[in-house]
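With one protein chain held back, the other chains of the complex are shown just where they sit.
Every chain is named by a letter (A and B) in the order it is written, and numbering of its residues begins at 1.
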Amino acid sequence: MKKQYFVCIALIALLSFVSLPLFSQGSKDSAVDGPVSIDLWYGAAVTEAGPPPADWVGFDIIKEKLNIDLKLTTLPSNESDQDVKIQAAAAANNLPDLFMVRRDVLARLVSQGLVAPVDDLYEKMPTRTATHYNEVSRNHTKFNGKSYGLADPGSIVKNEGLLIRKDWLDNLGLSIPTTTDELLDVMRAFTFDDPDGNGKNDTYGYGAFQEVNNYEAWPGRRLEPILGAFGVEGTWDMTVANAGLTILKPEFYDAMVYLKKMVDEGIIDPNWLAYKKDDFRAAWKQGRFGIMREQNAAFAAQSNYAPFDKNFPNGEWVVMDPIKGPKGHASIGPYTAGFRIYAISAKAVEEGKKEKIAELLEWMASDEGYYLLGWGVEGVNYTKDANGIPVADGLPDPDLAFSGPVGQTVTQLRNMVFYNGDIELYARYPKYITATSKKEMSALDVLRTMQSKQWTPAIGSDMLPIPSADLKRFYEQGLSEFITGKRTLNRTNWNTWIAEFKKLGGQDWNDKGVAFAKENNLLNE
Amino acid sequence: MQVFQKAICADERVWGNTSASHSLKQCPSALCGKVGKVQETPCIILPSCPYAESVRLQMAERTAKQQLLRDIKRHKSVYALLAIPLIYYIIFKYVPIFNGQIAFKDYMALDGVLGSQWIGFEHFRTFVNSYYFVELLRNTLMYSLGKLVFSLPLAIILAIAIYESNRPILRKTVQTLAYLPHFLSWVIMYGILLALLAPGDGIVNDVIKLFGGKPIDFLTNTDAFPWIVILSDAWKEMGWSAIIFIAALMGIDPSLFEAALVEGANSWQRVRYITLPSIRPVIVIVVLLRLGTILDAGFNQIFMLYSTPVYSVADIIDTWVYRQGLLEFQFGLATAVGLFKGVIGMFLILGSNRLVKRFGGSSLY
């Protein structure tokens, strides 16, 4: 019997060795004269709309002008999927020439030696660098003193705001709350006094959902205005005086007590722990709650506001100031500069494609590239209005408009050229009249109001070290258990829990973060 | 020289061979016919064995080696049939296992699988020493065993009910409808669960409130969550899992039922003595195979359903690996956990297979 087992194992080993040649990398074929082929893995503007068609005019222009054969791969819309795809390709040393990547993943690709520094590229792309890159963006991708990725402008900063149902306040004869105590009263009134006058007990004060990622810890940004009132907004306090994890500050406990009160009194929508983003967004359109933190376009862009407008023609949300806490602190939340990083693989540099990539990116930033990638072909996908703003009016085939289902496919690369300039903002957020209530709305106006409110600068907080999965879970699970009552929230339990947190690596995380922030001059006065 | 028949017993070897491993005790009782002796060695003779009747081996004069060679020769064309699947297995199943050595390495993409540094059991230690290890293991087993003991019997009952029902329309409708939920992804399932169970406006809580009860936060409550996972899985997969048992039921020889009727058996007895035993081999295979992957508790489902308040009862090995390994470029770790799960699964399969053999069932190998 033993012998047979041995033979079996030996056989398997032998066969494995026979198949070893399978591991050898196939030789790369390099074309000498023809166009240089560049693989680009990009983040589509609207992934679900579909990729640019194979006969997209852009491919021909790029081939003709730059002698580049551009091969596109749309990254999955889900960030975790993106990470998995890129990391798998990285593991096989098969990264594309140019690809979008999140900073955490980039950091690991750098340590594996798979991406190339791009410091020398900035001066080769003067047009692009002028509008896209600055000191902060270069720092964002800096590891060991070198910049390893092009951090293009991403989402607009401070594009969220605290919104309240003005019509509900008016119905109940209340005014916009300014302090945490007033906020409690308003939330109670919204919950128990039938603010919409439908005779049903179906409304709540505050609406939220858990929105966390590697840099934003529990309970996430939808509740930052509450934490902000206690001065513990964001995962990190980025001030020189108090640098460190906010959870370690005594005020965090007070914020938790306040939050727990909201939950216990039932004045926060009880579904908030179960909601995902879409559910939350469906909920405010159904008039379930009267206070929330929401993004400007998700709130005010035409197609997003339309259902609310239809359901509540008299409904009105207004952007309010952040709530003042007991010590007079107030903040909508922390803000960082949002970036979309494009990295160049070391392999592409070895193959001598760096120059070509720079040419491509610089061309994209030229007027020709900017309008082609941003809005398509003039007269087909867009026209320019009197102020030179691209609009979708007066096109021969309205289906092809840049904002239409088909037109969207030819502008999928627009995030590679947009830098949140005025033209883009006007084109993206045009003024419109709502269908039912005939209000004039503009997501851009809402954005401007939101940006004028009090925010806490935390630029670079998304570069600080992230906790291990266990520590992160301990952090999030503990906080949520205090809120749901699975752990009793009192000083003793809180301190015990914080001590355990520190022991598990929380203190270490805190110290490393502070040291990193100091080293890189990320702290504010 | 003694002429005797070959038996189709569990290990397909000829009984009577002098090998000590073929003692009487190991013979699965269900297959045993008569017991006799060949050259002082106890052996089992199955005169009724249909295979034997055509073959009639003359065993005693052969050595084991000759017999093996003869058997191999006789099955030449079988091995030819096997060639392509075998090559397939080596390339697509065993080469990845070979690559799985990155579980013991500090994998660097530029150095490749063979060139990376050995680091021994480091990744395994990281996993086993992780803060939540015991809890992860407990939750994983809770869900996979829970699904096994809950969903599987339900699927079998469903298959038998569909088979036995006298109402063709009901039968057909249930069969087709029960199959549909398999196609709903967990994203959609979460929407359904939320509509049913949300503490604020879920239908179930509306009913609870109607009767004056306090709404229950099913989805974020540590007591309710495990049930939600197991029940929603049963709802989604029951009809799908039943298909294989329905297929098995179709193979039952109806004359068995006639005989039972003549004997005066009622419906319950028919199910107990004919239907269930007839599909037992398939049930056994399914259970054994499920045991082999006991530490897979349904990543997609948990990942979609869980949230921070229920981590303590929801976090399973796979979700941990996802958060810790995949998102942080720790492929060695992910592979190590895969191997860890494989070792446990292998032990379970080998152990339960032995048990099954002892009780005379059809086994996995």
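Everything that follows uses one rule, which is that a residue touches a chain if its C-beta (ideal position, glycine included) is under 8 Å from a C-beta of that chain, and two chains touch if they have at least 3 such contacts.
We take it that contacts and distances are computed from a predicted model.
Visitor: According to UniProt, what is the chain that's been left out of this complex called? Choose from "Heme exporter protein B", "Alpha/beta fold hydrolase", "Fe-S cluster assembly ATPase SufC" or "Carbohydrate ABC transporter permease".
Guide: "Carbohydrate ABC transporter permease"
Visitor: Which listed residue (B:110, B:134, B:203 or B:355) would be found touching the missing chain in the intact complex?
Guide: Result: among the candidates, B:203 touches the missing chain.
Visitor: Among the options B:72, B:110 or B:276, which residue touches the chain absent from this view?
Guide: Final answer for the missing-chain contact: B:72.
Visitor: For the chain that got dropped from the picture, name the residues of chain A it touches.
Guide: 4, 8, 12, 22-26, 39, 41, 45-54, 71-74, 76-78, 81, 84-85, 88, 91-92, 94, 96, 155, 276-278, 282-283, 285-286, 295, 297-298, 301-304, 306-307, 310-311, 403-406, 408-409, 428-430, 443
Visitor: For review purposes, identify every residue of chain B that touches the missing chain, sorted by number.
Guide: 6, 8, 11-12, 50-51, 54, 68, 71-72, 74-75, 77-82, 84-85, 88-89, 91-100, 102-103, 107, 113, 157-158, 161-162, 164-167, 170-185, 187-188, 191-192, 195-196, 203, 235, 239, 243-244, 246-255, 257-258, 261-262, 264, 266-269, 271, 281-282, 285-286, 289, 292-293, 296, 326, 331, 334-335, 338-339, 341-342, 345-346, 349, 362, 364-365
As a working rule, only the chains that are shown with their structure count from here on.
Visitor: With chain centres taken as the means of their Cα atoms, state the distance from chain A to chain B in Å.
Guide: The mean C-alpha positions of chain A and chain B differ by 42 Å.
Visitor: Contact residues on chain A for chain B in the complex?
Guide: For this pair, the touching residues of chain A are 1, 12, 15-16, 19, 22-23, 80, 83-84, 87, 90-93, 104-105, 108-109, 112-114, 202, 204, 210, 212, 218, 269-271, 273-276, 279, 288, 468-470, 472-474, 476-477, 479-481, 483-484, 486, 504.
Visitor: Which residues of chain B touch chain A once you look at their complex with the stated criterion?
Guide: Those residues of chain B that touch chain A are 21, 90-91, 94-95, 98, 107-110, 112-114, 130-132, 190-191, 194, 197-201, 215, 217, 219-222, 307-309, 311-312, 315, 320, 322-324, 326-329, 331.
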